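Since the structure comes first, as structure tokens, the remarks are kept for the end.
One chain of protein is taken out of this complex; the other chains stay put.
The letters A, B and C name the chains in turn, as written, and every chain counts its residues from 1.
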Amino acid sequence: MSENQNINYLNHPKGIMSWLLTLDHKRIGLMYLFSGIIFFLIGGLLALGMRLELAAPGNDFVSNDTYNSMYTLHGAIMIFLFIIPAIPGALGNILLPLMVGAKDVAFPRLNLASFYIYSFGALFAIYTIVNGGVDTGWTFYTPYSTQSTSNVVPMTLGIFIIGFSSILTGLNFIATVHKMRVPGLTWYKLPLFVWALYGTSLVQITATPVLAITMVLLILERFLGIGIFDPALGGDPVLYQHFFWFYSHPAVYIMILPAFGIISEIIPVHSRKKVWGYKFIAYSTLSIAFIGFLVWGHHMFTSGQSVFSQIVFSFITYFVGIPTGVKIFSWILTMYKGQVSFTTPMIYALSFLFLFTIGGLTGIFLGAVALDIHLHDTYFVVAHFHYVMQGGTIIAFLAGLHHWWPKSFGKMYNQKIASLCALGVFIGFNGTFFPQFLLGLRGMPRRYATYSDQFSELHTYSTFWSTILGLSIFIAILNLMWSLRKNNKLDPGSNPWGALTMEWTHTSSPPHPHNFESDPVFTNGPYDYDKVIVEPTLKK
Amino acid sequence: MSHNSSSPDFLHHHFHDVDQQYQTSKFGMWAFILTEVLTFGGLFVAYTVYRSWYPEMFYDAHLLLDVNKGMLNTIVLISSSLTMALAIWAIQKKNKKLSLWMLVITWILALGFLGIKYLEYSHKFEVGQLPGIFYSYMGPEVVNIDNPHIFFGIYFIMTGLHGLHVAIGMGLIAWLIYLTKKDKLHSDYYTPMETVGIFWHLVDLIWIYLFPLFYLIG
Amino acid sequence: MSNEHHITPLRTYLIIAGSLLFLTGVTVWVSFIDLGSFNIILAMAVATLKASLVVLFFMHLLWDDKKNLVVFVMSLMFLGIFITFTLLDTGFRGGINPEVKNSINSKASFYDNLPLTDTHGNPVDSHDNHHEDKDDSHH
Partner (left out) sequence: MIDRLNEFFFPKQVSTFASDIDNLFYFIFYSSVVLMAIVVIGMVVFSIKYRFKKGDKVRLTSSKDHDNILESLFFIIPLILVSITFVWGIRSYLKMIIVPDDAIEIKVTGQSWFWTFDYPEGGTSLNELVVPSNTPIKILLSSKDVLHSFFIPVMRTKMDALPNRYNIMWFEAQEEGVYDIFCTEYCGTAHSQMAAKVIVMKPKQYEEWVKELGSGDDDLPLDELGEKLYTKKACNTCHTLDGSDLVGPSYLETSRMWGQTRNFEDGSSAVIDENYIRKSILEPQSQIVAGYQGVMPTYQGLLSDRELDALIAFLKSLNDK
């Protein structure tokens, strides 16, 4: 790197307007990152409040109405404001063009618009919070949602708007992957994170429009009583559930596929080993994305849908597990005959493998229709989806954050604290959510502000560990932020882990404003640890 | 940024060449068309489900729609599709004047479509054939059928969303007229016209289904 | 930077537009003949034919990059999935327990309070005024 070593996208150009109006994907990614983290903390704080209320059966920490509003906001914020838009929006934006050797995403202006649409939608959500909340659950089932006097309209309108942001991001990423790759970077040489984002984007553009129209119909149902979803007007509430889950089941793969991508990057790098079964991992991404569209009815096993569709949906549900299993086993085999370093990202990645496998396997329990009838809407489901979303996506997100932090900022965090937090998250997480499987099996329904004494022991236990979990996450984030201080002496160098993907090998850390100082030339495959050695620049 | 100095001013810095930019824009537009199809798709699902539940009601209620106006609108939209296509053809052939005329005619036809829709809607508003609980028409054709308000709910939402697309299309076409006039579009660079054209044909395409589903077979 | 974009001949456009108008006439005409359930099949077949003409010629998919065609076909495929799987439910309810098939009250209750109207939507006098007997009297 030459004398303009210190010209990078963070300091060039300068000024607040240069950030707010930037077309640079990296800066847009950072804006997503910070807004996402803020919403995560808000959602997490709400969760801790809920756990406090649930610590003992007769607790009167908050009223029923407040509790109902809290869990709805918790779910809606975590899903619609954080993991769906912010993770692809943040890590995807920062990394995708770098990984394919492009100067930017295909439509930079659309990218910025997408961020502002997201912010605009988020304003509605914030309005909902300060205006007294909304109490329907993040699923907005009719006819309760058409009758509730809480802020259903602002919240659903916010979700509708954020949907557009999600669509535009997806569209942009797909066009980027198809059209902006550097010559020589063929499909089978793409980093797996790019494959994952590609699959995610496909789901985003195909499923999200249906969410948009569902929210429109819901709002119209409230204002005009069109009667499509309202049984009192000749409509059918189960049809609403079809509409909602046609989006929201595929949406869980919008949440998890980027996480799979992150793990597919981190394990080879930190094991210094060629990834096992590259093509299987790439194709399993696409098949998960596709099969994910055929199983939404497994959320409706007690709704009264026809027996025929119960059986069909149950049958197809199991098949999502098979490509996912292929990924899990491939990641494990990747470590075989490698050089595994227990860095912070790797610790997160290993705990991802453990937690996500539990979460995924419990999904199979739920897919068995006879068993789901007992488990539906109990804490077993709550535990399942926290294992996959928090134990899967959030942990992978933290892994990715720690992995690409030196890339994005050129600064290193305190690795000891970071690794300790990773352990704390792992332990606190299991302590919080494992008891919830038992609660669910024993019949504890979800969305309950109070409960009967028989469940109190496990709830107390869960609440206790949730504070450890919250604290660990909080410190982990503080630790990252602290590394950004001016006089941070820890220097990661430009390729701290000795990785082989283009974002590490072809540009400085943090990257040049136009990504690469000169047009990049594709040299080596992303996982050629059997052919190329790059010494890690991070000193122990 | 080396090659930027020698490249045309419509080429954005992050593309290698004009062809990459052109293909990318078109591909992006098609991905957008996919989202449009699925947005309307949700409504088609609602239509299909309710039609299968209330076949007689759909039949009786559809008789209340005005086939002539519907057919006229079909003709208007198809013609505007043709003029839109011709506008692109003209600019490819370096005939700026013809292209401008075609765009203007397209715009006028779109306005005509909305005018006819307005006439249809205002009649329905007058007699009370409204969506949902605002429905109040209990004329002889419907007294014995269940829930015609659902038919009109779906009718108004689908045609309304379609009408919204026509209006957006008019805005885009006006923008094209401006660009063409200012010579921002020419035979070497007419990507905006091509992508807006795709959008405009989609509007036609959706109407091709709405027309028989509502006006002809109910 | 020369790049050959396909330029469709003027004649093609005119023929396609003509066929579209002709087919419109055909569907309208056919819809006035009662063919039972064949009506809808025919109408949809014609609509699909028209749609294909628009997509292939006006939208240039016939000559375009095949990726764009794939994207478009994908949108239809996912729409197909949505419709099919929803109908698997709505079309087959009550297969085992017939009580669950239909709604309890088939007509929404607000119709009870709607006065009959003529074809212009104006209320016509009916024998009983609904509002009178609804008044609850206190003794």
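The rule is short, and it goes like this: a residue touches a chain if its C-beta (ideal position, glycine included) is under 8 Å from a C-beta of that chain, and two chains touch if they have at least 3 such contacts.
Remember, it's a predicted structure, so these values are computed and weren't measured experimentally.
Here the chain not displayed is in touch, across the complete complex, with A, C.
Shown as candidates are A:285, A:344, A:357 or A:494; the residue that touches the absent chain is A:357. The residue from A:11, A:131, A:186 or A:452 that touches the chain not shown here is A:452. From the options A:27, A:376, A:459 or A:512, the residue with contact to the chain not on display is A:376. Looking at A:62, A:286 or A:368, the residue that reaches the missing chain in the full complex is A:368.
Of the residues in chain A, those that touch the hidden partner chain are 64-65, 68, 135-137, 141, 143-144, 147-149, 231-232, 236-238, 271-278, 280, 302-304, 307, 310-311, 314-315, 318-319, 321-322, 325-326, 328-329, 332-333, 335-342, 350, 353-354, 357-358, 361-362, 364-365, 368-371, 373-374, 376-378, 438, 441-443, 445-452, 498, 529-533, 535-536.
By the touch criterion stated above, the residues of chain C touching the omitted chain are 96-97, 99-100, 102-105.
One rule holds for everything that comes next: only the chains that are shown with their structure count from here on.
Chain geometry summary: the mean Cα position of chain A and that of chain B are 35 Å apart.
Residue positions of chain B touching 2 or more other chains, listed in rising order: 23, 27, 31, 34-35, 38, 41-42, 45, 49, 133, 146-147, 149.
Residue positions 67, 74-75, 78, 82, 86, 90-91, 106-108, 110 of chain C each touch two or more of the other chains. For chain A in complex with chain C, the touching residues are 178, 206, 210, 227, 231-234, 236, 238-239, 242, 246, 293-294, 296-297, 304-309, 312-313. Note for the complex: chain C touches chain A at residues 67, 74-75, 78, 81-82, 85-86, 88-96, 100, 103, 106-110. Interface residues of chain B facing chain A in the complex, by the touch rule stated above, are 1-2, 12-14, 20, 23-24, 27-28, 31-32, 34-36, 38-43, 45-46, 49-50, 131-134, 146-147, 149-150, 153-154, 157.
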